[in-house]
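All protein chains but one are shown at their positions in the complex.
Right after this comes subunit A.
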Amino acid sequence: MSNHIVSVYDEDLKYLSRRISEMGGLAEQMVAESVRALVNADLGLAQKVISDDVLLDEAERQIGEKAIVTIAKRQPMAADLREIMGSIRIAADLERVGDLGKNTAKRVIAVASTSLPRQLARGLEHLAELALTQLKEVLDVYASRSPEKANSIRERDEEIDAIYTSLFRELLTYMMEDPRNITSCTHLLFCAKNIERIGDHATNIAETIYYMATGSQLVGERPKDDSSNTVGAVNG
C-alpha cells in the first residue's frame, strides 16, 4: 500500500505494528519458558517468567495509548482504522497469553516437590509445542497480513483442543489411581487449560488479522474439539 501524505502518520502505524511484534516475541518466549520450567521443575526460570509479565502488561498499555492518540489525531479511515482497532485487540490477546504463561509459572512452585510422571510431562510438552507453533505462525501472519493464512490457522485450533481433552482424561486417571496425585494433577490440569487457552488466543488473533486485511469478519462457529466438558459425565 502506498504511503500516507502525512509521513508521521506512517510512523505512528509502524510503531504499533513493531510493538505488537515485540509483544508477540515476548509472549512466545514466556510460554515456552513456563512449560520448560514446569517440566524441569526449574524455579529460577519460573520466577523469570513471572517478572517478565510486567513488561508485557506495560507494552499493552503503551500500545493502547498510542492507538487512542492516533485515532484522535488522524481520524483514521478504512484499512487504517481497522489496523489500529486490530492492534488494540491483538495487544489484549497477547497480554492474556502472557498472563497464562505467568499462571503456569506460578504453579511450578507447587508442582516442583512432586515427581512428575514422564508421560504426562511429554503430553504437556506436546500440547505446548502445538500452541506455540500456532502462536508463532499467527505472528508471522501478522507480519504478512495474509487473510488466507489467517483463516488456515483458525482451522487448526481443533488439534490442540483434542490433545487437551486426552490430557484431561489422563490426569483424571492418575487422580483416581492414587489420591496423593490430586494436588499436583489439579495444578497440571490448570496448566494444560492455560496452554489450551493460548491456542484460543492465537485463533482470536488470526480472526483479527483477517478482519484487518479484508474488512469482513470470519463468520460461523470456529472448529472445536474440546470435549473435556463432557468427560466423566454419566451417559443416558
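In this section, a residue touches a chain if its C-beta (ideal position, glycine included) is under 8 Å from a C-beta of that chain, and two chains touch if they have at least 3 such contacts; residues count from 1.
In this text, contacts and distances are computed from a predicted model.
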Undisplayed chain, where the name is taken from the UniProt record, one of "Heme exporter protein B", "Phosphate ABC transporter ATP-binding protein", "Aspartate carbamoyltransferase" or "YceI family protein": "Phosphate ABC transporter ATP-binding protein"
Touching residue (missing chain; options A:A79, A:A92, A:L172 or A:L218): A:A79
Missing-chain contacts mapped onto subunit A: 1-6, 9, 74-82, 214-216, 219
